[in-house]
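The structure appears below as C-alpha cells.
A single protein chain has been omitted from the complex, and every remaining protein chain is retained in its original position.
Letters A and B name the chains as they come in the text, with residue numbers starting at 1 for each one.
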Amino acid sequence: MIEGKDLRVYFKTRGVEVRALDGVSVAVKEKEIVGVVGESGSGKTTLGRTLLNLQRPVGGEVLWNGKNVFKLRGREEREFRRRNQIIYQNPYEAIDIRLKVYDVIAEGIRVHRLASNKEEEKEMVMNALRDVGLNPEEEYAYSLPNQLSGGQLQRVAIARALVLNPTFIVADEPVSMLDMSVRAGILEIFQRQREEKGTEILMITHDISTLGYIADRIYVMYQGKVIEHGSADALLEKPLHPYTQALITAVPIPDPSERAKPFSVKIKEKEEEYNGKGCKYYPRCPFAMQSCREKEPELKGVSSDHYVACYLY
Amino acid sequence: MSNLIFEESTDNLLQVNSLKTYYKTKTGFVKAVDDVSLFVDRAKVLGVAGESGCGKSTLVTAIFRVTPRNAQVMSGEVKYKGQDILNMDLKVFRRDIVWKEIAYIPQASMDVLDPVYKIKDQMLETILEHEDLSKADALERIYKALENVGVPAEKADMFPHELSGGQRQRVVIAMALLLNPSMIVSDEATTALDVITQAKILELMKSLQENRKFSMMFVTHDLSLLANISDSIAIMYAGKLVEFGDVEKVFGNPLHPYTQLLLKAIPDLRFRKQRRLVAIPGFPPDLENPPKGCRFAPRCPLAMPICREVEPEFSRVEGFHYVACHAVNKK
Partner (left out) sequence: MNELLRDLMSRKTFIFSLVVIGFFAVLAVAAPFLTPYNNPYRVGQQFVAAPYAVPAWATVFPQYKNLPPDVRITLTPSLAYESSGEVSQFNSSTLKVTVPPGDTVNLTFPLRWNWSSPYDVRLSFTLVTPNTQYFQVNLFVRDFYLMSLSPLPIPPEVTVVPGKPNPVIFSTELVNPGNSPYVASLPVQDQSLASLELPKVLLPKPGTYNVTLSFVNTGKTTEMFLVTLPGYSSLGYAYGRLGTDDNGASVFSEFVYGARFDLYLSLVASAIIIGIGLIIGLLAGYVGGFTDLTLNAFTDFFLLIPGLPLLIVLISIFDITGTIVNVNKAVLILLIISLLSWPGTAKIIRGQTLTLRNRTFVEAARALGESRMRILFKHIVPNLMGILFAQLAYDVPGVILAESGLDFLGLGITEFPTWGNMLGYATNNVSFVNGFAWWWVLPPGLGIVFISVAFYYFGTAMLDVLSPYKLRGE
C-alpha cells in the first residue's frame, strides 16, 4: 500500500516558480489500479516520480506500508526500489539501447542479486519475456532494442520491471506512443499482474477512455491539484467537476451518427486571466462564480467514494 | 488494379490512381504505398486512417512531392482537377498548386513555425510568395484569418513560443487557409494536443470546412476522430488500401477484419461495462519483404489458404463501399 500525503513539488525556472504538485494526496491499495488523468502540465508525471522517490518534494510525505519513503536507507531503501517500479512513455528513451534485451531485463536481477547463478538468471529472464508475451523468448532475448518495434520494446521495459516481482508499478503513459491495435495487449499485462499477483498500479494517462476500461479508481488532476477523484464507476457515470465533464465530452466517439451534433465541450470561449488566488480552473470554467475567483476550493466528499474540489457542490 | 473508375465520385477534385511509391534501400525496395486508389470530391472530407507503417504519411508526401530522396513513384498517377500533378513541372507545381490550390498541414505542425520570426511575418511571406498583394492588404487578410480561427489579433506580433500549443495549431490552420485553397491535407494535425484542445480544433476545422466549402483529406491514426468529421473513410494497412467508402457504411458495417478489429480496439466509454479491449495479435509486416498474398493474413482471424497466396482484389461491395478481402469477396 502506497500513499502520498499533501505532496508539494515546486520547480524554479528562470525566476518563475512552477508548482508541479501543489498539495496532492493519493492512495493506492492492494490489487488496485488507480488512474491519474490530466493534460500536460497537470503534474501527473511528477506525481508518479515523487511517489517513487525519483523526485524530492518540498513538502508532504510518501508512506510505503507506513514507512516514510524519503527516510529509507541501506537495505530498506534497496527493498523499496525493488518493490516499486516505473514504466516510461518512450521505451527507446527508457532503455540503454546499447544493451541486448537479455541484459536489459537481467539488470534488475543482478542489482538485487536475485539469482544465485547464470542458469537461474536466464530462467528468470525467459520467464519475464514469456509473461509479457514475447515469443519466441530466445529470439527476443538476444536482439538489440533497435530491432524491435515500439510495442515490443515497451513489453521489454515491462519485463524489466516484472522480473523484480514488484508490489507497485507506476505506468507513465505506457501506451501513448503505441498503435491502437497494440495498446490493449500492453494494458492486459497490467491487468493480469493485478489479478494474479495483487500488484498495485498507478496508471498515468491523458486519455480518460482508457482508464474507463482498466481503472478501479480515478484521480483527475489540473495544474498540480487533484480536482476530482473517486471510483471509476462513480466518476465516469456522473462527472462532477466541469473540467472532468469537459474531458469526457471531448473524447471523440467512433459513431458517425453523432456527426450532426456539434462538439458539446463546455468550455469558456474566451479564457480569462488567472488572478493568482482563486480556483485554478476558473479562467476556462463556464460556471465560474465570484467565490471561485477568490479562494481555491477544497476536496469535499460528495458520496462515499467520490470527492470533488468545486464550489458548485 | 488497373484504372479503377469510381462511379461514386460526383465532383472529383483529387484522384489517386494505383499509386505505387517505394523507398529504395541498400537491400531492395520498401513498398510503402503499394497500388492505392482513392478520390476526394469537392467540399467533402476524406479521412485516411492507419497505424504506424501503413503508408499514409508517404501517400501525403507523395501528393505534395516532398518525399525523401530515396523515394520513387514506381507507377500510378495523382490528378488534381483533372491535371496530372506528379509529372507537372516542379516549379509550376510549387507556384500554382501548393498552398494556392492544395494546402498542407504536416505532422508536428507546431514545429513548422520558425521560432525566430513573428507570426505575422511568416504569414506575410506565405501570401506574398504566391500572390501579388500590397503589404497592407496582406496584413488585413492575416488578421481576418486569425480571427476566423479564434486567435486574438495581437498574437500576430508575437513569436511562436509565446503562444500555447493549441494557439500555434490554430495559426497553422489559418496559414493554410490564407490563399483560399480548394483542398487541405492535414497529417496528424491534432496528435500532440491534449484532448480538450483537440476537440476544439476539430470543431473549428469542421465549421470552417462547412462554411468555406473546401475539401479535406484528414490523415490520422485515431479512427474515432474521423467518424465525426469525414464524409468518406479510407483504411490503410501495410501500404495497401483495405477498405474505402462512405463513413456511415464503413463504421456501421465494417467489412475488412482489420477495420473490425481496429474499431474494437478503441476504448469507447459508452460501452465500458459491456466490452473488453481488443488487441490485434502479431505485428505489422516488413514492407521490404511483405508476405505473399494478403498482407494482413498473418494476423487475420478469418485467414483462408487463398489469403496467403493471392492478393485480394479491391472491389466494390455495396454502393460506395470498397474492400480488399477474399472472405468478403467470396460472399
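Following the convention adopted for this analysis, a residue touches a chain if its C-beta (ideal position, glycine included) is under 8 Å from a C-beta of that chain, and two chains touch if they have at least 3 such contacts.
Since the model is a prediction, treat every value here as computed from it, not as a measurement.
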Touched by the hidden chain, restricted to displayed chains: A
Which of A:L21, A:V37, A:A94 or A:C292 contacts the chain that the document leaves out: A:A94
Hidden-chain contact residue, picked from the options A:E107, A:E188, A:D233 or A:D305: A:E107
Per the touch definition above, residue among A:K5, A:R19, A:R78 or A:R293 touching the missing chain: A:R78
Chain not shown, touching residues in chain A: 49, 52, 54, 78, 81-82, 84-86, 88, 90, 93-98, 107-108, 111-112, 146, 157, 160-161, 164
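FYI, only the chains that are shown with their structure count from here on.
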Centre-to-centre distance between chain B and chain A (centres being mean Cα positions), rounded to whole Å: 32
Touching residues on chain A, where the partner in the complex is chain B: 39-40, 149-152, 179-185, 187-188, 206-210, 212-214, 236, 246-259, 262-263, 265, 267, 269
For the chain B and chain A complex, residues of the former touching the latter: 51-52, 150, 194-200, 202-203, 206-207, 221-225, 227-230, 247-248, 251-252, 261-263, 265-270, 272, 276-281, 283-284
